[in-house]
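All protein chains but one are shown in place.
Right after this comes chain A.
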Amino acid sequence: MSTSTTSDKPTSVWGSHESQPPVPDGAVSVTVKLLRFNPEVDSEPHWQSFEVPALPTDRVLNLLHYVKWYLDGTLTFRRSCAHGICGSDAMQINGINRLACKVLIKDLLAKKGKPTTITLAPIKGLPVNKDLLVDMEPFFEAFRAVKPYLITYGNEPTRERIQSAADRERFDDTTKCILCACCTSSCPVYWNDGSYFGPAAIVNAHRFIFDSRDEGAEERLDILNDAEGVWRCRTTFNCTDACPRGIEVTKAIQEVKRALLFKRV
């Protein structure tokens, strides 16, 4: 990786700035190493490090806030809920795709009080707009392509569409998806092949294919049977490891494969 000459030195903050909040008791100093990229000045991304005081109970998102609010306001990243619900802040934390708002500092601290460095980089396989902010459009394009909405034919029921608890259970796991792209951007096939649907799109197709109230299973299975569909998956389980919602992504993909193989949902 390239390193910029001036900015790689940790910017020391301890008591050096008046606008910074007091360092709380029990805080440790950690080095936050960020992969930065500003399309207006940089031709390539480069690493920049900051020294940030952190409590073990802080989340990685707090470090990013600290950098943005007190050290460098130009740092760009996406976050909204800060509670693992909106799926905005997927990033590579120490090389692993996670939500910054769900990873605690105490789980990243080096053993026996050794200095801790936390590296943060944008998720892979999607175009970087700035710093940790990536263009999610290709990801959502694949999502839309699998028709992630209820498809029915015939007359609407007068009341609700009834479903048994067992039928609901069938696709329960895949309803939990928050479209964070942790899975798709951890998939080696997605990195290399521009048009593979990616695990997240398949998860969301699964959610409707196995819904007893939905009648569009055939259309979606047809779409996923194609050259860029489920058969591209190598069963490497990267996606399952990455999912912050604990969805068994690879299993869902296998279920779609099985439905295609035996022509049965």
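By our rule, contacts are C-beta pairs under 8 Å (C-beta built on N, C-alpha and C of every residue); 3 or more make two chains touch, one makes a residue touch a chain; residues count from 1.
The rule is short, and it goes like this: contacts and distances are computed from a predicted model.
A chain of this complex does not appear here, and its UniProt-recorded name among "Cytochrome c oxidase subunit 2", "Succinate dehydrogenase / fumarate reductase membrane anchor subunit", "Fe-S cluster assembly ATPase SufC" or "NADH-quinone oxidoreductase subunit NuoE" is "Succinate dehydrogenase / fumarate reductase membrane anchor subunit".
Only one of the listed residues, A:Pro45, A:Gly87 or A:Pro199, touches the absent chain: A:Pro45. Only one residue from A:Pro53, A:Pro138, A:Gly216 or A:Pro244 touches the chain missing from this view: A:Pro138. Among the residues A:Lys102, A:Lys124, A:Lys147 or A:Arg170, only A:Lys124 touches the chain that is left out of the figure. Only one of the listed residues, A:Leu75, A:Leu120 or A:Val189, touches the absent chain: A:Val189.
Not every partner is drawn; the one left out touches chain A at residues 35, 37, 39, 43-45, 121-122, 124-128, 134, 138, 141-142, 145, 188-189, 191-195, 222-223, 225-229, 231-232, 257, 260-261.
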